[in-house]
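We show some of the complex, not the whole, and keep each chain where it was.
Read from first to last, the chains carry the letters A and B; within each, the first residue is number 1.
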Amino acid sequence: MKSLRVSVAGIILKNPTILASGIIGETGRSLLSAIEAGAGAVVTKSIGLNVRKGNTNPTLVELPYGYLNAMGLPNPGIEAFGEEMSIAIRGGAPVIGSVFGQSAEDFALLCSRMQKYGASAVELNLSCPHASGYGMEIGVDPDNVSQIIRAVKRSVSIPVFAKLTPNTERIVEVGRAVQEAGGDGIVAINTLKAMAVSIEARKPILSNKIGGLSGPAVKPVGLRCVYELYEELDVPIIGAGGIETWRDALEYMMAGAVAVQIGSAVGKKGLKVFGEIGSGLARYLKSRGMEGLDELVGVAHA
Amino acid sequence: MRSQMFTEIREVVKEGKGFTTLRFRFARNALPGQFVMVWLPDIDEIPMSLSYVEDFKGITVREVGVATRALSSLRVGDSIALRGPFGNHFEPSHGLNLIVSGGTGAASLMPVAEVVGDKRRVDVAIGARTRDEVIFENRARLSSSEVRVSTDDGTYGMKGTAVDLARIMMKEKRYDMILACGPEMMLRSLLELSKEYGISCQFSLERFMKCGVGLCGSCALDGKRVCADGPVFRREELESVSEFGKYKRDEAGLKVSL
């Protein structure tokens, strides 16, 4: 098997597949199971300062081409999450701590705890489309984002990734703000702000009404974002959105992603999706006589 | 595919004190042990095992809180919305099966008794807290050669737990498989018992469920997703699960002692 190793801001992944945030990532053992299944790295559920139960059900709508979710950022709080991290880091793969907050201080505090817990990097969720006051409200303003990145960079020494929302015309501007403030990488994309209505109930299905669309439906949007960001930025980009197969992963890498996150496909295909994508990429490299994935990153810009 | 698909309640059966069966049509194939997510607009969406898996499907609800109370008060002609079915399913042995049910556990177990299709291969132990809470005894008799009942307070059948009852039955006969569903502490004891006797088992577990499709992680049991990797687990799996019979997780993912 050809080497699938990739380096993202200095972090070495044995392959470019990463478990996306919010996907079974609330507990240490679940994160371990994704690593065992072959993920090159895992991202934790987005963790906040305090315990949050999230939204009442329904929190998920199944669509033929993806999911709509409004979990509402449930999490046990950064304090309790230490125990989960101590389990997760035993897996031997990089664990990326995802955090969400309302201010630069929140983010800085959360990230320094994640670093203490052994996270290889932190991922700032600047992009949750359905938890008001958190996420995309703050993630569409370049100045705000810049402030947050600076605060976090002062408080940790591990790489800092910013996860961006596609629900704005300013994604490249925001990405530039991340880079200029010293951010080490960009994750794109989080979910698209969306809704489903039940005509029988005559109301939105999600208790939160609005949620985030993920899965194959958003792949073309994610690819476009990665492509646009790659044109303008120098920091590494991690792609996400609708990746289910090694072909999808390769599309993202050619558009400019050094690694890819996988979320919804874990629901549809199970954890074996990591192994499948990994071996598909290895077969591809072999059939092309290529030594590694690096030479493919961004080739679609030629 | 339609998510949260509405269906009309065609039949309501009060099974016992606090237990209600709702019957409806839902044109999806289902296997014994699988569950659905049931949405009651403005209230909640909760997991419920299918207590009938054929064309004319059903769920059997124990009233424990807001959503189950609302479900229990539905009438013929009312509607509920369903997603699913989800999860894996019971696979009875080709030999002799012992079904051990505690409380609402009977809901997911009756379909497996029926799917065996041969009375001689199924015995059933039904445990309940009290006489009024014994459900599906007659239904069990139709598909099993032996049905015994226990109640915690001795108001009906043997006085004792379902595990006590199972222990007696296991002394009398050699079973090839134990299929069980009920309170986790009961299942924990039953696991010990089955180890003693060296019998295979499949237990159906419950955890807090939100997505039902293996995404959100709220149903985590160690590294397993009860909604997708379960709800039915085999003895070997359960033996390696540190949280089984000890902890569950609440809505926020915090550990809670069972």
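Structure notes:
Here is the rule we use: contacts are C-beta pairs under 8 Å (C-beta built on N, C-alpha and C of every residue); 3 or more make two chains touch, one makes a residue touch a chain.
Quantities reported herein were computed from a predicted structural model and do not represent experimental measurements.
This complex, considered in full, has protein chain stoichiometry A x2, B x2.
Note that in this section only the chains that are shown with their structure count from here on.
Mean C-alpha positions place subunit A and subunit B at a centre distance of 36 Å. Taken in their complex, subunit A has these residues touching subunit B: 22-27, 29-30, 32-33, 36, 45, 51-54, 56-64, 67, 69, 71, 74-77, 80, 196, 198, 200-201, 203, 205, 263-264, 266-267, 270. Partner subunit A is touched in their complex by these residues of subunit B: 1, 3-4, 6, 37, 39, 41, 44-46, 79, 81, 83, 210-218, 220, 222-225, 228, 249-255.
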